[in-house]
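Dropping the structure in here first, questions after.
With one protein chain removed, the remaining protein chains of the complex are shown where they sit.
The chains carry the letters A, B and C, assigned in the order they are written, with residues numbered from 1 in each.
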Amino acid sequence: MHREDLADIVATVRQDMEAHLGRGRVADYIPALARVDPRRFAISITTCDGRTAEAGDAHIPFSIQSISKVFTLTLALNKLGSDLWDRVGREPSGSRFNSIVQLEQERGIPRNPLINAGALVVTDALLAGGDVEAMIAEITDFMRARADDPAVHIDPEVAASEADTGFRNASLVNFLRAFDNIKSPVNDTLRVYFNQCALRMNCRQLARAGLYLAHGGVDPLNHAKVTTPFRTRRINALMMTCGHYDASGDFACRVGMPGKSGVGGGILAIAPRQASIAVWSPGLNASGNSLVGALALQRLASLTGWSVF
Amino acid sequence: MHREDLADIVATVRQDMEAHLGRGRVADYIPALARVDPRRFAISITTCDGRTAEAGDAHIPFSIQSISKVFTLTLALNKLGSDLWDRVGREPSGSRFNSIVQLEQERGIPRNPLINAGALVVTDALLAGGDVEAMIAEITDFMRARADDPAVHIDPEVAASEADTGFRNASLVNFLRAFDNIKSPVNDTLRVYFNQCALRMNCRQLARAGLYLAHGGVDPLNHAKVTTPFRTRRINALMMTCGHYDASGDFACRVGMPGKSGVGGGILAIAPRQASIAVWSPGLNASGNSLVGALALQRLASLTGWSVF
Amino acid sequence: MHREDLADIVATVRQDMEAHLGRGRVADYIPALARVDPRRFAISITTCDGRTAEAGDAHIPFSIQSISKVFTLTLALNKLGSDLWDRVGREPSGSRFNSIVQLEQERGIPRNPLINAGALVVTDALLAGGDVEAMIAEITDFMRARADDPAVHIDPEVAASEADTGFRNASLVNFLRAFDNIKSPVNDTLRVYFNQCALRMNCRQLARAGLYLAHGGVDPLNHAKVTTPFRTRRINALMMTCGHYDASGDFACRVGMPGKSGVGGGILAIAPRQASIAVWSPGLNASGNSLVGALALQRLASLTGWSVF
Partner (left out) sequence: MHREDLADIVATVRQDMEAHLGRGRVADYIPALARVDPRRFAISITTCDGRTAEAGDAHIPFSIQSISKVFTLTLALNKLGSDLWDRVGREPSGSRFNSIVQLEQERGIPRNPLINAGALVVTDALLAGGDVEAMIAEITDFMRARADDPAVHIDPEVAASEADTGFRNASLVNFLRAFDNIKSPVNDTLRVYFNQCALRMNCRQLARAGLYLAHGGVDPLNHAKVTTPFRTRRINALMMTCGHYDASGDFACRVGMPGKSGVGGGILAIAPRQASIAVWSPGLNASGNSLVGALALQRLASLTGWSVF
């Protein structure tokens, strides 16, 4: 695909989304998310051979929220290797409804690292009883390196709001601790987790940051060895089967690319061997994924043939 | 990949499986399955450009069981189009344990067409109150056409045994009927279902039969338009997210290809744009999928790079 | 309490119910239930010392439905003794929603004999592979003897309708059979079950029939030894903890007597050492118990002090 084609494609996607802007429901459990303009839309693509294309508000940062789980998973796999799988599974979780009952049934082993319970265990595995601020700094540095942009940062207002309202996550982390699957003090693990969720990035940075996942774990532009090809395939497989809560199957059917959504309206999608794509639109569908973002990726997959299926 | 390379690869896979032969537990709920030699192993590949390679017992037929769900899904999508999705979902089901509770919660709409509840609905949608024997014949004819081999047939002993022992399926079909999601008489739907599960095929036939799924719905060898590219991507996506019961995520991580297993020890896997692969080894792992078959596909993916991730 | 007082009390109860008549929703899954006048109301009391009192439509027969479970439980305990508890538990089932998931979790052992799954096992234990018609006759004879009235009979229209619409019960019995906790052919067990549910009795007969449960298992009027004091206490305890589906706790709080409801609008309640009471009013509350019937028993308990608490 030529650079011009790519530019045409993102322009087409953006145009086709025009009629949908403002659909869905903006997350309102914390003020910083609630006040985002629901008609925002951005798409940004970075290809393995270094081309880029973007449309819309690609330079406006948003809260990446659960998309951070993909990156902490990368860090944790690098640190613990396959021992991580003793503490978290690799299976889709079925309906949202089942998450806690499964946790009980399966003795505190979350189904996968991309649901909240699993991501808390991943963060705890990374933290390993260590210093909270140092870990937050390490995650921030990792994201800056991946995005190739030192401007990436954590929004302290969001992190504080998450902590004030995060009773479900506090419930989960205590539940996991009761099964001895949280090793650090529960409040330490929560603090790192709330901070990683509060990372602010724009689509340009996010697409750039995910590029190693399209290229076997190596950043194709600066040749950084971020992780192994083996782990990269696992992460992509998990994004495919578990990346969109209880709408992961639907996303796989409609888009056909590994992806991870966040409640801030962002989605990171990977076209293996081709490109990394970030979209953003704040309105969420009933499953908590960006409604227009998923439509945009569906349109993009159709125009590019990037579905892996 | 040259023909010679493909032959080398399947030979390597087979050799590497030697040490594992006999592992797992052969299904024993019906006599015809219980008496199969647990050390059987076969692999067969058919590529989109017509090359084939095989190793082991690729000519010995086995009971394809749940692999048939992929083919009846194809038929039902052709017949009903997207109306089918009013009656069955597209999401992974989570743990096996949850299947019935989800069915209750979700008012009789099975999570996906590749679990038993969903496949019963698919079969019922195909049957649509029509003649049972005609439907069984239609499915058989479809499989013969796909396999390009009139020798494909249903094993009447297996079909009868399934009916004699199929209390869980009888429970499911009545449960679905209580939610009005079975339209034919329950015993008619069950009879078609038990017969489709009793299809006997060998790996050569099965790999050949699945080839249209690697080629956008068109058989690349005889150019038959089996289904649309759109539906093909959906079927592959469903095989990726839901094809191996509660080990679908693990299969996606390890193999990285859409696949569907059967309790007879077979697995059909699709390498989109490349090939269709059938493996067979009767010993099952704890999740009910062929233990050695999954290992063989993992090895094959590693040697060929056919993982979509 | 004097006979005159008892007559006054039932008259008061009936009068106090006047304002509530017609409330609730009449069961409409079969025609014979759907066409019952929703404003019917009856109460009948028989005391251990032979006094009786009644008000309303105490002579009009209705379908006793699940109330029959108390009587088949008595028969099964007499036949199998405590071996019955190997096949069915004695615990409340929690919410309706959980019934099947618990059945799966607990390997086909229903939580108690008063939910449908448990009653199917009780009926199957009674039938024990024997003759269906003989068993139906035995149950009918038992009810006639208990009611001291040969007019008690099974309504063939109701039994046929139950069979035509009983997909959930067919689902349950097949599910139980899959765990080997149904021993007779599934259709035989279902047939007996649908017939026992179709028993027609009026309140007078029903109150008389339950009297042995208020008197340690011996009929105080004709001295028939129906069951042992030990079993009587167990049956009453089960009625208290499990007799009203997922509103059993509420009934215990409000009425304080062991009771069993049926979807036909009847409730049998036992005042140990005092009396047996039957009420009937067809409108059901959200939990499937007679709305006005439960109110009437609450009023009765308040007037008589018959709450065991």
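Here, a contact is a pair of C-beta atoms (placed from the backbone, for glycine too) under 8 Å apart; a residue touches a chain by one contact, two chains touch by 3 or more.
Because the structure is predicted, anything quoted here is derived from the model rather than measured.
Peer 1: Determine which of the presented chains are touched by the chain that is not presented, and list them.
Peer 2: A, C
Peer 1: Sort through C:174, C:241 or C:304 and give me the one touching the missing partner chain.
Peer 2: C:241
Peer 1: Identify the residue among A:12, A:78, A:105 or A:302 that touches the chain left out of the display.
Peer 2: Of the listed residues, the one touching the omitted chain is A:105.
Peer 1: One chain is left out of this view; which of C:122, C:136, C:211 or C:252 touches it in the full complex?
Peer 2: Considering the complete complex, C:252 is the one touching the chain left out.
Peer 1: Just checking the interface: what residues of chain C touch the absent partner chain?
Peer 2: Counting over the whole complex, chain C touches the hidden chain at residues 89-95, 97-98, 102, 105-106, 111-112, 232-234, 236-238, 240-242, 246-250, 252-253, 256, 258, 272, 307-309.
Peer 1: Which parts of chain A are in contact with the chain that was left out?
Peer 2: Within chain A, the residues touching the omitted chain are 97-98, 100-101, 104-105, 167-168, 170-172, 174-175, 177-178, 186.
In this section, only the chains that are shown with their structure count from here on.
Peer 1: Tell me the shape of the graph of touching chains, choosing from line, ring, star, complete and other.
Peer 2: line
Peer 1: Given that chain A and chain B are copies of one sequence and touch, is their interface built from the same residue numbers on both sides (over half shared) or different ones?
Peer 2: same
Peer 1: Going by average Cα coordinates, which chain is farthest removed from chain B?
Peer 2: C
Peer 1: With chain centres defined as C-alpha means, what is the inter-centre distance between chain B and chain C in Å?
Peer 2: One centre to the other, that is 47 Å.
Peer 1: For chain A and chain C, let me know how many angstrom lie between their CA-based centres, rounded off.
Peer 2: Using C-alpha averages as centres, the distance is 55 Å.
Peer 1: Do you know which chain B residues sit against two or more other chains?
Peer 2: Where chain B meets two or more other chains at a single residue, that happens at 97-98, 105.
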